[in-house]
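A single protein chain has been removed from this complex, and every other one stays in its place.
This part shows chain A:
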Amino acid sequence: MAKTPKPRKLKQDLMKGGTIAVGGIEGPTTVVTTPEGVRLGFRTASFGTRLGALLIDLMIMIAIPIVLVLVYFLLPLEHVNLDMAPDHPFRQLVNILIILTLFFARSGYFMFFEMGPRAATPGKRVMKIRVISHDGGHLTPAAVITRNALREVELFLPLTLSFQAMAGGGWLGLVAFLWALGLALLPLFNKAKARLGDFLGGTRVVHVPREALSFDLVEQAAVSSWLQFTPEQVAAYGEKELTVLEEVLRERRASTLQAVASRIKARIDWKGPKAEADMPSDESFLRAYYAALRAHLEGRMLMGRRRKDKFDPAT
């Protein structure tokens, strides 16, 4: 009977391995399995981020007609038009262009940009978020159309209704407004932070940040006889602490380095050199310990025994 918990534990560990694989991301994640069979983890875009992107897009949409009017007045078009009858072909052409532009601003803006190579509107691009397909496959044009057609219900309808409610639309207007508001605020109430259009189109909005590849910290670890650690000393910490240590080393703030170094020294009971001149700096001590700890943990990892943190039993 004593053995039964063990396989279960192992299974749990494997599953932990799975979540660690998409880990390293704070906050809620959206995991998709790509057609290549790899699980990619994305940080789900928060409601605030999406609202920000939307506001930027709305401002652009409002700016389009304003710019048009400005162009109309800045160019000497008005003088040209004054001499024309209203059915003059040129006048008609201008009118058609204006209607088409307004139509694009209202109905086509989101679809046009989300079908483009970056799968994002300018507002989304500023906020570094993108639209992806929830099932990991291609983002289809149909999905983009669906998710954006529903903006009529989620965005434009509440706006219209709220204007009506303000103008004294009666209790029916108010009820309709509350209903539409509930729909618009749907992303606040579900884990995937998806709005209605996302559910229907099978899409999600996620962060796609750019990250820089830094150097490998292990490569610069100092080698000296004082900076060799016994297996017991190395086994004091787990993966979580290794991550924190890496952050500290990349940040390189003297006060943090010193505090972390003295805590580690105390915990692993490290005996430094007697002579003050041989004493390694805090940074080189931490580098060396980082290298040793990573070698130890990666060695275990290759054997399929991961150690989550220092509270995880070492064996």
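Methods note: a contact is a pair of C-beta atoms (placed from the backbone, for glycine too) under 8 Å apart; a residue touches a chain by one contact, two chains touch by 3 or more; residues count from 1.
Rule of thumb we're sticking to: contacts and distances are computed from a predicted model.
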Chain left out of the displayed complex - its UniProt protein name, from "Dipeptide/oligopeptide/nickel ABC transporter ATP-binding protein", "Putative membrane protein", "Stage II sporulation protein M" or "NADH-quinone oxidoreductase subunit K": "Stage II sporulation protein M"
Selected residue (touches chain absent from view) among A:Ile60, A:Leu159 or A:Leu183: A:Leu183
For chain A, the residues touching the chain missing from this view: 17, 20-21, 24-25, 32, 34-36, 38, 40-42, 86-87, 92, 95-96, 99-100, 102-103, 106-107, 114-119, 130, 132-134, 136-147, 149-153, 157, 179, 183, 196, 199-202, 206, 208-214, 216-219, 221, 223, 228-231, 234, 239, 242-243, 246-247, 250, 291-292, 294-298, 301-302
